[in-house]
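One protein chain is absent from this view; the other protein chains keep their places.
Showing subunit A:
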Amino acid sequence: MSNELEKYYCFKRENKFIVKSGSKKRMWRSLKQILTADRALPWPNEAVLYYSINAPPTFKPIKKYSDISGLPAPYMDRHSKLYFSNAEEFATVRNLPMDITAGYLQLRGANTIVG
């Protein structure tokens, strides 16, 4: 409707980064790419950079919680690799369909083969 009109703003000098639809889009560097590029530079020692203030890895043992209820879970189902806290939950875990177990594992970040 007023698409063409809306594109024009009087306070603006030029469209700096907005490209017309149809023409080639500029690829924006992701944060990861920006950080990689930053790493390659010879920074002075005192410089504090985005990647240098990441939190340290945890040194505490990772606590296990039941995937389905969130209760403390001393057991793991060997078949699905899900944590559970009691016999009742075990029955539930055993009857869960594949996609749900996969979803729980993925949520916990335990679906990768490594680690």
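Assume contacts are C-beta pairs under 8 Å (C-beta built on N, C-alpha and C of every residue); 3 or more make two chains touch, one makes a residue touch a chain; residues count from 1.
The rule is short, and it goes like this: contacts and distances are computed from a predicted model.
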Per UniProt, the name of the complex member that is left out, chosen from "AP-3 complex subunit sigma-1 isoform X1", "WD repeat-containing protein", "Actin-related protein 5" or "Mediator of RNA polymerase II transcription subunit 19": "Actin-related protein 5"
Interface with the unshown chain - residue positions in subunit A: 1-3, 6, 9-19, 21, 25-26, 28-32, 34-35, 37-38, 40-44, 46-50, 52-60, 62-63, 65, 68-72, 85-86, 100, 103-104, 107-110
